[in-house]
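Please read through the structure below; I'll follow up with questions.
All protein chains but one are shown at their positions in the complex.
Presenting subunit A:
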Amino acid sequence: MKEQLEALQAEALQSIATTETIRDLQDIKVAYLGKKGSLTGVLRGMGKLSKEERPVVGEIANHVRTAITTALEEKTEKLEQAELEKQLEEETIDVTLPGRPVKVGGPHLLTSIVQEIEDLFIGMGYEVREGPEVETDYFNFEALNLPKNHPARDMQDSFYITNELLLRTHTSPVQARTMQEYNGEKPFKMICPGKVYRRDTDDATHSHQFTQIEGLYVDKNVRMSDLKGTLDKFAKKMFGEDREIRLRPSFFPFTEPSVEMDISCKVCDGKGCSVCKSTGWIEILGGGMVHPKVLEMGGYDPEVYSGFAFGMGPERIAMLKYGVNDIRHFYANDIRFLKQYHKA
């Protein structure tokens, strides 16, 4: 019987090895292991064996069953794998055809610039504040040390609505509003981006509407060197670590001392070219130490508190950073312009 089993195993393995379809394997399984299968048939004859022989042959029979089952499983897996591979091969597509397009929108370049600046100052502990575009004469001028008839009001000829209301000419009124809100008690750092308006005829470098970002820091013992350090950080982050800054004295009614900040020209690396008018420097922003009268009107005691403020034009920064040559591009919204910068 032992020989019979071994022959059966050899025969079964042989036919499994030569089978090429899963269906034939099924048949083989039934033929050998099924109820009426050959192995089952052989085992039926076990009853005739002696007590001693039965466990020995039983063990052999189990081995044979395991061997056939394993062979069947392995072969099945192999055939299934081959079948899958064949199927996948048939599913091959042309990967060079274009994909389904996704509609891509994006931010306006000025929004990107403003957000970049916002995030940069947020990192230095500044909060972002906003204020109304239609301002009172008080907040736009008087609270900033620009009393009525001050000659510097000419510098920012304004769009008045009534004698007391106008379109803000700068974002500086938000300084005055913030100081008032903080009651002259709380130290703070803030920046305020927003739209501003001046009586300028629109041309390549002027726009009757433009954006500004103003920054203000008020605390005890604020030093001018802090302003210089802060602006240096800003300039390097915005224009590159290899940029140098310089401060020049300037005049704004709401700061004293006042500064104008230049960065070394990126085009010529400070050697002098047409972009920097051969000076090696490009004007970026204005600022200074908050004028004591402005602090006082904001409720802060200028004997105790000091502060610095600065203001810049995102249009100008965008123009310098990306080489935009006409401010009107920002407001014409030509799709071909916007698309160039929507990832900026």
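Heads up, the rule we're going with is that a residue touches a chain if its C-beta (ideal position, glycine included) is under 8 Å from a C-beta of that chain, and two chains touch if they have at least 3 such contacts; residues count from 1.
Here, contacts and distances are computed from a predicted model.
Between "Phenylalanine--tRNA ligase beta subunit", "Xylitol transport system permease protein", "3-oxoacyl-ACP reductase" or "YCII-related domain-containing protein", choose the name on the UniProt record of the chain that's been left out.
The correct option from "Phenylalanine--tRNA ligase beta subunit", "Xylitol transport system permease protein", "3-oxoacyl-ACP reductase" or "YCII-related domain-containing protein" is "Phenylalanine--tRNA ligase beta subunit", the UniProt name of the unshown chain.
Of A:78, A:195 or A:271, which residue touches the hidden chain?
A:195
Which of A:47, A:98 or A:323 sits in contact with the chain that's absent?
Final answer for the missing-chain contact: A:98.
Where does subunit A touch the missing chain, residue by residue?
Those residues of subunit A that touch the unshown chain are 97-98, 100-108, 110-111, 115, 118, 121-128, 130, 132-136, 149, 151-152, 154-155, 159-162, 165, 167, 186-189, 195, 197, 199, 201, 208-209, 217, 219, 221-226, 228-230, 232-233, 246-251, 253, 256-260, 277, 279, 289, 291-292, 306, 330-336, 338-339, 342.
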